[in-house]
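Before I ask anything, let me first share the structure, which is written out below as structure tokens.
The complex is shown incomplete by one protein chain, all other protein chains being positioned as in the whole.
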Amino acid sequence: MTEAQMQMNEPEAHFGEGESAARRETGPVILDLKNISLSFGGVRALTDISFDVRQHEIRAIIGPNGAGKSSMLNVINGVYRPQQGQITYRGEVRKNMDCHAAAKSGIARTFQNIALFKGMTVLDNIMTGRNLKMKSNFLMQALYWGPARREEIAHRIKAEEIIDFLEIQAIRKTPVGRLPYGLQKRVELGRALAAEPEILLLDEPMAGMNVEEKQDMCRFILDVNDQFGTTIVLIEHDMGVVMDISDRVVVLDYGKKIGDGTPDEVRCNQDVINAYLGVACS
Amino acid sequence: QPAEQYIALPSYRVGPYAAGGSGFYGGIIDYFNLVNLSGGVNGVKISWEECETEYNPSRGVECYERLKTKNGGATLVEPLSTGVAYGILDRLAVDKIPMTMIGYGRSDAANGKVFPYVFPLITSYWNQAAAMIKYLGDKEGGMAKLKGKKIVHLYHDSAFGKEPLPVLEALSKQYGFELIKIPVTPPGSEQQSQWLQIRQAKPDHVILWGWGSMNAVAIKTAQRNGFPREKILGVWWAGSEEDTVPTGDAAKGYSAMTFNTPGNYPVMDEIRKKLYDAGKGNMADSTRIGSVYHMRGVSAAILWVEAMRTAQEKFGKGKRITGEQMRWGLENLNVDEARQKSIGAFGMLPVVKTSCDDHEGSGAVKVQQWDGKKWNAITPNWIVGDKALTRKLLEESSAAYAAEKKITPACIK
Amino acid sequence: MTPYLSVNNVEVIYDHVILVLKGVSLQVPQGKIVALLGANGAGKSTTLKTISTLLRGERGDVTKGEVQFKGERIDQLTPNELVRRGLSQVMEGRHCFGHLTIEENLLTGAYTRSTSRSELKASLEKVYHYFPRLRERRSSQAGYTSGGEQQMCAIGRALMAKPSMILLDEPSMGIAPQIVEEIFGIVKDLNSKENVSFLLAEQNTSIALRYADFGYILENGRVVMEGAAADLSCNEDVKEFYLGVSGAGRKSFRDMKFYRRRKRWLA
Amino acid sequence: MNFFFEVLIGGLLSGVMYALVAIGFVLIYKASGVFNFAQGAMVYFAALTCVGVMDKLGVSLWIALPITVAAMIVLGLAIERVVLRPLVNQPEITLFMATIGLAFFIEGLAQLMFGAQVRKLELPIEDVPSQYLMEHYNILVSQFDIMAAAVCGLLVTSLALLFSKTKVGRALRAVADDHQAALAVGIPLQRIWAVLWAVAGIVALVAGLLWGARNGVQFALTFVALKALPVLILGGFTSMPGAIAGGLIIGASEKLAEVYIGPMVGGGIEGWFPYVLALLFLLVRPEGLFGEKIIRRI
Partner (left out) sequence: MLYREAGQFKTSYQADGQIFPIMQDRIALLALLAVAIVFVPLLASPYVLSAILIPFLIFSLAAIGLNILTGYAGQLSLGTAAFMAVGAFASYNFILRIPGLPVLVAFILGGLSAALVGIAFGLPSLRIRGFYLAAATLATQFFVVWCLTKIPYLTNYSTSGVITAQPIVILGYNFDTPDRKYLLVLAVVAVMALLAKNMIRSNVGRSWMAVRDMDVAAEVIGFRLMRTKLLAFAVSSFYCGVAGALYAYAYLGTVEPEAYNLDLSFRILFMIIIGGVGSVLGSFLGAAFIVLLPVLLNVVAHSLALPTSVASNLELMVFGALIIFFLIVEPHGLARLWQIGKEKLRLWPFPH
């Protein structure tokens, strides 16, 4: 019903009103999820959810706590296997993703409860993001000689670019466990970026930051999106951020989709207001 | 300052085998003290140093290396641990320090041509095994009666427990008894299944080839399963107070091999009187004087002191002898009954007479039985098994070792 | 009036070498809500952990200064003793007991109270009333609940101890906006009805200053500014850096400028 | 067939003896997340203290027992104060390591106080086949084992109740999950740990008495911990009933394997068989039969 309508409406909605949308070009659908259902024992985390992500867009997922947002990301990159549904990624249809395959085909992500490698330095964490691009075998690495060494240095250069980009030069050799929360989030973003992903899934990247830091973070996200054309799927509870930077928004509640559209549409959707926003649109 | 004869004692007084270690080394040191009280060996005092090995090979090697150069160089070493003994085996010939292995270690080391510096004195595992079968045969009323009998070899599943297998197997073939081999995984604190198997097999005899805590458990488990202890015959490492006391009454009637005749001897009295009554005894617990391990230690020390005497006779009375000379003394040892009498240990150990071919020097053992309070010898005479057989095995095995190590067997003059 | 809680010139070193707090002093008067603001890594959490003596477990040392609660020094007490005296902390990063169910988590919160079963039940009901979502998930293991649910659980757990002073470390993190409002509503509620004092470290400055009576701004381990909440929210720098509004009103996150002016207090 | 049952029953009862030691492990692991390698040493310490007191003071078992209980309580308090308190919130492996150090210390202490020699311990119940069962069912079971099983059952039931039904039990489980958070909600970690280790000491005493009466009080008692490990992983580190179930399974199958498979491969498989069996179980259930699931969520 409404869901189908919304999907039909999407293109117009997209290029219709809303200054941000009008200004931005987005490509064809790159990721398409159909009728995803996921439950854990008795808990239904996701019920029959469908939505798509277009190339180069910033797609936000919002919803109350426990709505299933993180679970959705987990389905997209293969941490959870949905009981039902189908995922189409770059034209390929699959029942579910597998973590490694997802990573390989260009899906990177950050986590809600920071999942950095605590015992490693910032630089090493970011370097792990590049692991799929490393080719030399471990014997060469053990000898640290010839191609292996050249490769290591080439990747190091990439990693340094990301460090510069995220402005975390000063902490490159610090073990991440010691960093304050906000910087850890930034490093995690760096690790995801290091993979040069096509789609970047961000789970509450701005939680626990003050406005100034959020502004920085937004700038990074927008820059990545602009400069590298990376598609971004974003979960965030700060409505200011969501409304300002996203192109389209999906709203989940209790595992069901209750809204989908441009920020402005969503903001004025009565279901969404009741379930999540609490304030009517002005 | 008069020269001292220095002996290295890599001992162990903590850990799972501490009970044996403290008794054995206690005996050695008690006897040394006794000798020193009466002026030493022709005036040469004995000195020694201990080092805790915890029965652990790598610590044992370190101890050996540390002790060997002290006090002008060690002239004898005794680790009372197979693992440690193996760890230092190769170093002995280089360092020219003889090592005794009293009642343990590789049996083929008795071949002095291949192992010039190793002395498995008194008796080896192979001779023990042969003697055990001899004893069982006699008990049955002649070796021929062994035919068709069932003998279980319940053994510590390690190099130690497997050592007698060639002898037992050969004898089983020769006399036609059935040999059932049942291993116990070290440390052997649970033996229910083994004893159920034994009960099922209804053997005529059980040889208990155990070490450490395994022995008490075996005896206890035999009792739990209603297996008569009279049918169990332990090795000498399963025949001490430490093995029977903890079992309470369960060990009554259990017998085991020994190379010391239980009982009292003038030398032990002297130790009691001159050392313990004067508060100079080595063992914390004076009730253990004359216990199996203690007496074993005293016996070891007696043999060493006799070896010193022998060597001094050749190389100069009243002089400190070197390791090489000590080796010679050990190789030309002759502790006969007269000698034993003069020491005050007549009958306490068998007559020991060594040569280049025979670093063991005896091969005789006795059987003792536990009466609930103490051990009593039940064979009046020393038992010697089929020595021809063990000799043959010894030649073969030491030849193989020599080949592997590229040693040309020869006696050292 | 002696402050309810006062922190005097505290210096904290982690791992023997990392100096984090460089002489922080602050006061919380009885029955007031005090906000502790500051950028990431400023030392807010460290300050709170210093007060609740939880630093010891993280190899942090208080090398100078003292903390007083109700007029007594508390820096040498155990956390258990503090909770008994009415000082509870909600730790940053949730810290729920993963293998316990939500309800069991809440019940552990009441460990220090020796109350009747019915009173306990009433407290539990109150928490469920505040966070209906928890009631639904009461019998799931906390380790499997969503981030926000865990956050609610952690707050609820602290409430179960019936404290007279609560240290809240980023209560709004990861919580849906509606609930954030509710949480602060609860804070206000407890504060006015039950006279509970609060010290809250918060990144959501606008809401924190809205509810707080007083605020401190921490940067690099030093208090750089303090004042009544209303005054702080009028300060130009606070407005720009913590509230995201400057002269021309709120700016979109989309058009942030790349270079910013230096904060005045750094001058 | 009768033989089969004898082996089976013998195995089950040995399993109970293993479980007795495993309970001490579970107690501490479940309540503090510490993998207590010193449990074996505590068993030895307890048994040796008991017989040592009897010997040195010349008193009967009934007087030595309360003295030993007191000693175990003191030991528990000391361990908390000296070892655990400074190590709050440290990684599991560090705590594990500390308990190994503790094991050395306790072993040395016990031998220092009472000497290294092997002693006997006689309980009022004798370790001989039960006549009754022998006559009526023609099955050979030691009456000692029957008592051990009863004691074990009692311990497990009461401790399981403690964990599942009481406030302290809940607090203990909370501590195991997160030391820091447990402190924050006001759980008096230190007091709880002290009590807990004291209780574990008493459990060790029970195990020590039974094992000591069976095998003699000697250093090798510290090794019974090795027998308890496969029981633990099979049953689950965090489950009291798991300790019993694991014990029974391990005991029975290891005996059956030794008797029926052992002879085919040269015997002596009891050393590794329980571990391999437990390993196979774990492949199916990585947290053991009754252990709590390890939560891996991101």
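For clarity, chains are labelled A, B, C and D in written order, and residue numbers in each chain start from 1.
The definition used in the following text is that contacts are C-beta pairs under 8 Å (C-beta built on N, C-alpha and C of every residue); 3 or more make two chains touch, one makes a residue touch a chain.
Model, not experiment: these values are computed from the prediction.
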Residue touching the undisplayed chain, where the options are B:69, B:174, B:264 or B:286: B:69
Residue in contact with the excluded chain [from A:43, A:120 or A:273]: A:120
Which of B:3, B:37 or B:165 contacts the chain that the document leaves out: B:165
Missing-chain contacts mapped onto subunit A: 77-79, 99-100, 102-104, 108-109, 111, 115-120, 124, 127-129, 131-132, 134, 136, 138, 141-144, 148-149, 152-153, 156-157, 160, 191, 195
Those residues of subunit D which, in the complete complex, touch the missing chain: 29, 35, 82-83, 86-87, 90-94, 96-98, 100-109, 111-112, 115-116, 226, 229-230, 232-233, 237, 265-266, 268-269, 271-272, 275-276, 278-279, 282-283, 286-288, 291, 294, 296, 298
Touch list for subunit B against the chain that is not drawn: 11-14, 18, 22, 25, 49-52, 56-59, 61-66, 68-69, 82-83, 86-87, 89-91, 106, 157-160, 162-163, 165-166, 185-186, 282, 284, 397, 400-401, 404-406
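The rule is simple: only the chains that are shown with their structure count from here on.
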For subunit B paired with subunit C, centre-to-centre distance based on mean C-alpha positions, whole Å: 73
Inter-chain centre distance, subunit A versus subunit B - centres from mean C-alpha coordinates, in Å: 74
Gap in Å, rounded to a whole number, between the CA centres of subunit D and subunit C: 43
Multi-chain contact sites of subunit A, meaning residues that touch two or more partners: 112-113
Contacts with two or more other chains, residues of subunit D listed in rising order: none
Contacting residues of subunit C [partner subunit D, same complex]: 52, 54, 56-58, 78-80, 82-84, 88-91, 95-100, 104-105, 107-109, 111-112, 141, 143-144, 157-158, 161
Residues of subunit D touching subunit C in the complex: 88-89, 167, 170-171, 173-174, 176-191, 292, 295, 297
Subunit A residues touching subunit C - in the complex, by the definition given at the top: 20, 40, 43, 63-67, 70, 112-113, 178-183, 204, 207-215, 218-219, 222, 237-241, 244-245, 276-278
